[in-house]
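Notes for the one structure printed next.
For this view, one protein chain was removed and the others were kept in their places.
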Amino acid sequence: MPLTGLQIFKLLPNTNCRKCGYPTCLAFAMKLAAGRESLEKCPDASPEARAALGAASAPPIRGVTIGRGERAVTVGEETVFFRHEKTFVRRPGLFRILDPRGLSAAECGALLNDWLGVSIARAGETFRVDGVAIVEAPGAPEAASAAARRGFPVAVLAATPEGAASIAEPIKDQRPLIVPPAGAAPAAYFALAARLGVPLVVAGADLAGLASAAAAASSAGVGDILLEPPGADLRSLHHSLSAIRRGALDRVHPGLGHPVFLRAGRGEFEKAVLGITKFASVLAIEDHGGETWLPLWTLRQNIYTDPQKPLQMEPGVYPLGEPDSRSPLLMTTNFSLTYFIVSTEVEASGVAAHLAVVDAEGLSVLTAWSAGKLSGDRVAKSLRQTGAVDRVSHRTLIIPGYASPISGELEDAMGDGWRVIVGPQEASDIAPFFRDVWEPMRAR
Amino acid sequence: MSKIIAAAAIRGAHACVQRAETTLAQAIGRHSRDAAIGFPGTAYALPTILALVGKRVEKLGDLEEAVQVARAWLPSEPTERLWLPYLGAALDAGAATLVAQEAVEALKPLRGEPLAGGFWLGPTPDSILREQGIKLVDGRMPGFAACVGALPDDETAERLARDLQERNILVFMGGACGGETMAAQLNRRGVEMTWETFLVPYGPNTSSIVHALGFACRAAFTFGGLRPGGLKETREILLYNQRRVFAFVLALGELDDEKFATAAGAINFGFPVISDTDIPEILPSGICTYEHVVSNVAHRDMPSRAVEVRGVKIRTVEIPIPVRHGPAFEGERVRREDVAVEFGGKYTRCFEYLTSRPMDQVQDGLIRVAGPEIADVPEGARLPLGIFVEVAGRKLQPEFESILERHIHSFLSEPMGVMHLGQRDTVWLRISKKARDAGFRIEHLGTVLLHKLRNDFPAIVDKVQVTLFTNAEDVERLYPAAAAAYQQRDERMGALTDESVDIFYSCALCQSYAPNHVCIITPERLGLCGAYNWLDGKAAYEINPLGGNLPVRKGDAIDPALGQWKGINDFIRNASNGVFERFSAYSMINDPMTSCGCFECIACVLPGTGGIMIVDREYAGQTPVGMTFSSLAEMTGGGQQTPGFIGIGTLYVLSRKFISGDGGLARLVWTTSRVKQRLGDKLRQRCEEIGKPGLYEKIADETVCTELEPLIEHLAAVEHPALEMGEMI
Partner (left out) sequence: MSLELKPKKWAGAIRAVTLGSGSRKPVTVGGGNGLPLHTFEGVFPHRPAFALEITDVDPARWAEAARGPWDGVLGSPAAAARRALREFGADLVMLHLCGTHPDRGNRTPEEAAADVRAVLDAVDVPLIVKGPGAGPRQNDVLARVAEEAKGEGLALHSACQEDYKTLAAVAVAYGHILVAESPIDMNIAKQLNILLADASVDMNRTLIDPLTGGLGYGLEYTYSVMERIRLAALGGDAMLNAPMICLAGEEAWKAKEAKASSRQEPRWGDERRRGIHWELATALALIEAGAEVLVLRHPETLARLRTQLDCWFGDPAPGGDSCR
């Protein structure tokens, strides 16, 4: 049984000195109990406390940061095997592999600029190329520097320790990740990473080999370690990934308490899917196309959403199709799933419409209404603030069926001759609603 | 069981078996034992015999064995001196009768007597059984009536048939009375009798009604997946019928011994007998759900009485009011200028009062308007209104009155053009001109309530009658009773203690968010979402016994101070999938209850104060423990047991049992001003009850401080009792 927060609290000095960064010892103890803090942050912890806390004094999986500044990627610090147990906290970094062979410096730069420009907004998140993994080759040091200059975190897919040094050393302050080639003798890489003070990927032929390699890297002075799991196919890879996470959480070996690094070569889309769902923290992906990246980003968004904090849409008015001032104006809440379902159905109906998304703290319509987050005043205010009221000339608002109890108060709050029509409860009935209710009404 | 009925049934059974044996012997004489026998269009041979005897009869020889089994079941007739027990003997006699009757029916074709002919349809083939039987099993058809005998005249026969048809009840007819049959009566009235019209005449002999029971047996085979076999299988088939096939027997006209024997056979299936003549009644309840035999029922009342006795639930598909209705109209306003008539608000007395009555004192479906109707008053008139709803139900308990009454609001908000606000005696109700012009009258308020109550609460509501008082005199006369009931209900709820009940209710509605979480709701600790109290749990269970709220027997007390019971712990272990062993109802330190995520407030220990703080969901700021609500929620929620932290419903703070195992309300040192305001005077009153009248003022809130150290200073300054109580951990 892990210690509860109260049990840990009793081991702390109870001085509320705030040196750990928390206002009270209890708040700190709760974070420790959750595996989200390290006892090292408490300078006054007694040796007895350290002994009693034992393994629980540090998070089961260390955090590692690659890169610096706004785009720096921090991974690790996970505390659960299943996302529903709490949540997965650190979104894996998706690195795009750049092989400088055959590219001029200018072409490299153009490519990097193009990647830098990738910015796709989806449900409150912006998808970007998180980092660049440079293949060791002529021109790699220049490419790495160019990437680092642009703010990209860099991973070095090394072939030799010397090559790795020549790429990583000039940008060592940007904390590049060094990834040795498969089967390489590790000692030279340990020395390099330790000397540069940068994170390093370690590998092993099997789990035991991996864990001892990580332990050896630690002893050799490498501060930040990522594990590259053994596995030639999805089955053995899945085994390794599951065993590493479970071993880390159960603290069976300190060598397993590090985030995981994974490469997905050309066409290895399935491997990347497995990596994102099963605990990989940094993925170096060879394919560059949107058809690979968009599903992977989206999968990551799904898997790394806090199960207790639903994804939220930005409140506003979203045009579906090419609506004009005579198109229907619909309202829904900012729970992303609600938005997606409603927008999909409206688009499928073939009727162009304005969809006003109202802030309801990310709750679905029915839940939001039950929780009192969907009052007439609140909705009316939001519709005015977002300019939804100015999008149409007909002064008619369609609200979801489950929001019907507020129809009257909403009409009052809207004023100005606005009419509130109650739409269907289920989004799947929107198309018939347009056909049977909206169209005849507009015809009149 | 009545000795007279038992004696008649046993006599009848003897005669039936005798007749079957004779007929069978003749048939065997004329044909061989290998001669094939059976009903057309069925794969279940002779289905009643298959179910009761477990034997597939396909030849005369098989039938001989089956009738021998029936003979062995025959009890001897009760003598003058023997009084008990009759029930078992009569039931055996009934079963033997059904076997004998099916034998007689099956032998008819061999004797050259066709099973069908004229308007008689004869036994039902499997294809129709599957088509119609599905309706019976999925509830589209609420049940079937097996009508034996005849009515006094053709007109009465037609009215009875129509009444049953209106309720979608399938009508089987068989047997005669005084040479007359119900089917012949209907035929003379020109009533169409087919499977499509739900009127199915089997045959003129009493024995033909056995086809109705064969139909029931095959339903159990087909839809219940049951197989024939030995005694155990037979019992399951009978139980299946008792639980799912809502059938009953209407005994029409004088009963002879064979009819009594047949009735006893039907009772085996849980099908009660409703009779129009004066025979001894057999009241609750052993085999049938409620009464077994109810007699002397007027023909007009037979359908409703039968429906009630069998517990048939009839749903209204379309509520008969002249305006559209549904949840979509729930929030609709009727504006001043659109009002046809209005009640309550600040203008007139308007209240709603729902009460429970014994079954025989409610006339189901009766709706009355006492006073002016909508057409009797000028447009925009303001009338007083007393909505008086009387309900009855076999499983209705007076405690559910308030729960049903609370639903009046949503029910009356649903018709288009009706606005309903408030509850109890704060109701404000308007009917729009548009609704009136469409034909909506005050009476229709009753129509809506009648159908919604029956449809939405079929498990507890059997009968509803509504009176709408619209004259001041009646309204004022009824009001004191309503007001007294409101007060009494509040007091009753207040008087309900954890000690006074043996059963708590679980709530697993949140397991979708928090996998291992279970709420245990006690009379003095409501659900942590604040929305569910013990009574709600109780009613929810009655309404849906397979739902998310289950009764949990407390069992032996393990620690009454902490609130631990053996029964609760056993339940928790199971319901949490083995993750939790123990729950304390009254402690947040020792084995506290888990929290899902829906809690209204979080209570958390505050080391250094000897007390606790309570923060509500709406409060976004910092708290003395150094965590905001959202970071506290992260620690507390998700179905974990987190000692020192619990999610609670705000009203729990007022309970006698509020963390009583940890020192109770006197521990409360800090909360948000919103919580203090919401609890207000009631919290002050609780403070007085625990002998700490000044406590309310000593409890700090965010306007005093949001950090620990100033809080400790404040507590010392005001001499908060928690400081004296010692640390909780």
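Points worth noting:
Just so it is clear, A and B label the chains in written order, and each chain counts residues from 1 on its own.
Note that a contact is a pair of C-beta atoms (placed from the backbone, for glycine too) under 8 Å apart; a residue touches a chain by one contact, two chains touch by 3 or more.
All values derive from a computational prediction rather than experimental measurement.
Only one residue in the set A:Ser145, A:Ser166, A:Thr277 or A:Ser375 touches the chain that does not appear here, and it is A:Thr277.
Across B:Gln397, B:Asn577, B:Ser630 or B:Gln677, the residue that sits in touch with the chain not pictured is B:Asn577. Note that of B:Gly94, B:Gly548 or B:Pro607, the residue touching the chain absent from this view is B:Gly548. The chain not shown here is touched by just one of A:Ala211, A:Leu226 or A:Ala360, and that residue is A:Ala211.
One of B:Leu115, B:Leu250 or B:Leu509 touches the chain omitted from the figure, and that residue is B:Leu509. Only one of A:Ala159, A:Ala220 or A:Ala243 touches the absent chain when the whole complex is considered: A:Ala243.
For subunit A, the residues in touch with the chain missing from this view are 82-84, 118, 120, 122-123, 207-208, 211-212, 215, 231-236, 238-239, 242-243, 246-247, 252-256, 269-270, 273-274, 277-278, 289-296, 298-299, 301-303, 305, 307, 311, 337, 340-341, 343-344, 347-348, 428, 431-432. For subunit B, the residues touching the absent chain in the complete assembly are 130, 133-134, 137-140, 222-226, 240, 508-509, 511-512, 515, 546-548, 577-578.
Note that only the chains that are shown with their structure count from here on.
Subunit A and subunit B have CA centres that are 48 Å apart. Against subunit B, in their complex, subunit A makes its touches with residues 4-7, 9-10, 14, 16, 22-27, 30, 34, 84-86, 307-308, 401-412, 422, 425. Touching subunit A in their complex are the following residues of subunit B: 327-333, 413, 419, 513, 515, 589, 597, 605-608, 622, 624-627, 631, 633-635, 637-638, 642-645, 707-709, 729.
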